[in-house]
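Below you'll find the structure I mean.
Missing here is one protein chain; the remaining ones are kept as they sit in the complex.
All chains are identified by letter, namely A and B, in their written order; residue positions are counted from 1 within each chain.
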Amino acid sequence: MPLRRIYLWMLCLGIIMLLVVACGGGDEGASAGGDEAGSGGGGDVTEVDPATAGKISGKVNFEGTAPEPELIDMSAEATCSEKYPDGAYTEKVVVNDNGTLANVFVYVKSGLEGKTFAPPSEAAVLDQVDCHYIPHVLGVQTNQPVVIRNSDPFLHNIHPQPQNSRPFNIGQPKQGMETEKTFPAAEIMIPVGCDVHGWMAAYIGVVDHPYFAVTGSDGSFELPNLPPGDYTIEAWHEEYGVQEMNVTVGEQQSATADFTFRGT
Amino acid sequence: MGVFENVSTYGAQVDSLYLLVLIVTGVAFFLVEGVLIYFLIRYRHREGHRAMYTHGNRRVEIVWTVIPGFMLFGLAVYQYSAWTQIKIDRPNEAEAVVLSLEAEQFEWYAAYPGSDGELGTDDDIGSPVNVIHVPVNQPVIIRLTARDVLHSFFVPVLRIKQDAIPGTTIPVWFEATQPGEYEIVCAELCGLGHYRMRAFLTVESETEFQAWLAEMAAR
Partner (left out) sequence: MSKQKATPSHDGNVAHDGAHAHEHPPLSFWRKYVFSTDHKVIGIQFLFTALFFFTLGGLLALLIRTQLAWPWEEIPVIGSLFYAESGGIMLPENYLALMTMHGTIMIFFFIIPVLSGAFGNFLIPLMIGARDMAFPVLNMLSYWVIVPAFLVLLAAFFVEGGPPAAGWTSYAPLSALPDMVPGSGTGQTLWLVSLILVGTSSIMGAINYITTIVMLRAKGLTMFRLPMTIWALFITAVLVTLATPVLASALIMLLLDRTIGTHFFLPDGGGHPVMWQHIFWFYSHPAVYIMILPAMGMASDIIACFARKPLFGYRPMVYSIMAIAGLGFIVWGHHMFVSGMNPTLGLAFMTSTMMIALPSAIKTFNWLGTIWRGDLHLTAPMFNALAFVSTFVIGGLSGVFAAATPVDIFIQDTYWIVGHIHYVLFGGSLFGVFAAIQYWFPKMFGRMMDDRLGKWHFFLTFISFNLVFFPMFILGAYGMPRRVADPYEYQLFAPLQPLNQFMTISAYVLGASQLILGYNFIWALVRGPKAAQNPWYANTLEWVAPSPPPHGNFETIPVVYRGPYEYASPLVTADYLPQHQQLDGLEPAVETKPVQKTAISPASR
């Protein structure tokens, strides 16, 4: 075969390589951790019988003196500091008017052994608004889609630091951008921060069942649709640590569990 | 340069050096390119014309080696004093406003000495993130460092730039001549937020500066 034709073949090979890189390079940078689909649990999904299901509900009270809220100076990010004419404060300890504690993550720690639950298809949303996260504490189920949205008109980066899943770090430069991730392993709790706005902090609690809640402005929580049994539930707060409680839920029973965290 | 205002005492020197290099290289540029284009037209192929047979000219070689050589060497030596003034010499710390500046992905953290006059002690006054204030017409010394990777402190209107290195503290000095709020640019690739690692330098009167310091100390 004349040499020239060999060179033509080599050229064709080169063009094919170019196309392969072009098409295959579609994964470029996309798979930055945390989004491998989990195995979805090994066994059959547990069906909860509504005829027998009960629930646990309660309040998280706060006693004592709440610490002085810390002021955040956002003057370097004018678009955000304008939104807080009375000042922006950290959300480390948020005590409600009725003496209850917000942003407490409550979940079933044990009692569900042997049961598997399908992750909901509905996504949980973590939004970045006016340079803070909404919500401050988010609960999700393993492999549930988590949509992280940037509602601010400038760069935030999502930088969670999980221990049990792969950490990731993704820039969101544009307003309205959404990134979808999943967490394949349970963890209490994953800190989330933004490197561009260091005061931003949120926590994500990942459990492999749907029985979790975050207390809101009335300090209450509810874990409905729970099969009857003996459970240990845990309440987590970022400043005051964790507290456990054993609760038994009978058929169709609404059990109450109240927690009290004390300030110094 | 010259494109923005210059608000630094040594900025004018930097700008005039830029201008000098611009003139020298500009003349060289027009000369060389002009000659090139002229030759292209003048000596393009014409029927019956033969090139001149010459292998060179020693005298011309010497001339165009020695003259540019002296010019280049002179240009270098001429700039020694400006460089020395900006990067080697420093005002006395006792007569300057001293602050520490730490860069970390992707924010700048400044701190001022408290009433004990020392940096690195408990009564240091922290500045809000990405904010630095300095008084006008006074020498300022910044103790620059980084906490994680390389960053670089660049203030275009001051004509100063210095890389921030983790594990090392580098003193950077300047004296601002005009009040105002100026942008600080991170000039060394430091990660995905590099493009937005922006801070603000406020230059203000001594009174305003002290008032601001007091307000920060109270927080």
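By our rule, a contact is a pair of C-beta atoms (placed from the backbone, for glycine too) under 8 Å apart; a residue touches a chain by one contact, two chains touch by 3 or more.
Owing to the predicted nature of the structure, the values given are computational and were not obtained by experimental measurement.
Visitor: Taking the whole complex into account, name the chains on display that the unshown chain touches.
Guide: Missing chain, whole complex, touching shown chains: A, B.
Visitor: Write down which of B:G69, B:G117 or B:G180 is the residue touching the left-out chain.
Guide: Per the contact definition at the top, the residue touching the missing chain is B:G69.
Visitor: Going by the contact rule already stated, which one of A:T179, A:S220 or A:Q243 would touch the omitted chain in the full complex?
Guide: Answer from the full complex: A:T179 touches the omitted chain.
Visitor: Contact with the hidden chain only, please: which chain A residues?
Guide: 3-4, 6-8, 10-11, 14, 17-18, 21-33, 154-155, 157, 167-174, 177-180
Visitor: Just checking the interface: what residues of chain B touch the absent partner chain?
Guide: Within chain B, the residues touching the omitted chain are 1, 3-4, 13-14, 17-18, 21-22, 24-25, 28-29, 32-33, 35-36, 39-40, 43-57, 60-61, 64-65, 68-69, 72-73, 75-77, 79-80, 82-84, 86-88, 105, 148-150, 152, 154, 156, 159-163, 165-168, 170, 183, 185-196, 198.
Keep in mind that, in the parts below, only the chains that are shown with their structure count from here on.
Visitor: Within the complex, which stretch of chain A touches chain B?
Guide: Residue positions touching the partner: 71, 73-77, 154-155, 157, 169, 171, 195-199.
Visitor: Applying the document's contact rule, which stretches of chain B touch chain A when the two form their complex?
Guide: Those residues of chain B that touch chain A are 104-107, 128-131, 191-193, 195-200, 219.
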